[in-house]
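The excerpt is restricted to a subset of chains, each kept in its original location.
Chain IDs A and B follow the sequence of writing; residue 1 opens each chain.
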Amino acid sequence: MSQDLDLDMTNRDPNDLNDHVKVSFDEVLGEPDGIRSMDCVWRNSYKCFNCCKGCCYKLLTLFCGIPLAMCWGCEFAMITFQHVWYITPCMRAYMINCGCLQKFYGTCIQCYLQPIYEAYGYCFNNIRVTKLSG
Amino acid sequence: MSQDLDLDMTNRDPNDLNDHVKVSFDEVLGEPDGIRSMDCVWRNSYKCFNCCKGCCYKLLTLFCGIPLAMCWGCEFAMITFQHVWYITPCMRAYMINCGCLQKFYGTCIQCYLQPIYEAYGYCFNNIRVTKLSG
């Protein structure tokens, strides 16, 4: 029961997952300025569009929505299981080895590049600027 | 018993290891504005999704969780052993040699490159800036 209270029945896409799916009438059909179909045609095509869209979607979800939701539930359970119990520990092992490699590589770089850049820094050792106001 | 007290049963991911695994209903399914399945379909698919996800995950962990935890325990014990008793001492020996090599190499660089860059620095020895207010 408590789980059921979590579900927002009005805003069904709080995370804007399908914000790109714009299928309202005026996002699909539009007549430019200067050319017009008859008013009744336009009005009825609007009604038919919405009616068909609604019915078709409702039918499809009625028959396929719940089984698909179940499939996705199982699928995501398996994905979570995989991540929690296999991939993340693997990643941890990999990060431990990487931390070690970083130390090795960092020492290497410090050894070879630091003296070069220290020497290069002598370029700027002797800057003298004379300012004349004319 | 004292070990058991360390385990936080409510927040099971205090280090946010699997924060990227977002599998709640509203992070997987969402109907955009303008199109709606029937309320009962949406509500039941929510229930089925959560039920299947929970059951599937619970079953998987029931059968595979503990053996996997044991495997990872052994695996990480071996990784720790390797790092503590082999890689870190190797690294120490390598860093000692590197420190020495750096001295050798740094002296070399200082000997050959420093005079060149010092000479090059004379470019900037005689900058004269005249400021005109126009």
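Everything below uses one rule, namely that a contact is a pair of C-beta atoms (placed from the backbone, for glycine too) under 8 Å apart; a residue touches a chain by one contact, two chains touch by 3 or more.
Bear in mind that the values here come from a model prediction, so they are computed numbers and not experimental data.
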Request  = For this file, with 2 copies placed, note down how many copies the whole complex has.
outcome  = 3
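Throughout what follows, only the chains that are shown with their structure count from here on.
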Task = Superimpose the Cα atoms of subunit A on the matching ones in subunit B and note the rotation angle, 0 to 180, in steps of 5 degrees.
result = 30
Ask   = What is the distance in Å between the mean C-alpha positions of subunit A and subunit B?
value = 19
Message = So in the complex, the part of subunit A that touches subunit B is made up of which residues?
response = 3-4, 7-9, 12-19, 21-24, 53-54, 57-58, 61-62, 65-66, 68-74, 76-81, 83-86, 88-89, 92-93, 96, 100, 103-104, 107-108, 110-112, 114-116, 118-134
Message = Help me check something: in the complex, which residues belonging to subunit B touch subunit A?
response = 17-18, 20-21, 23, 25-39, 41-57, 60-61, 64-65, 68-69, 72, 75-76, 79, 83, 87, 91, 94-95, 98, 101-102, 105-106, 108-110, 113-114, 117-118, 120-122, 124-132
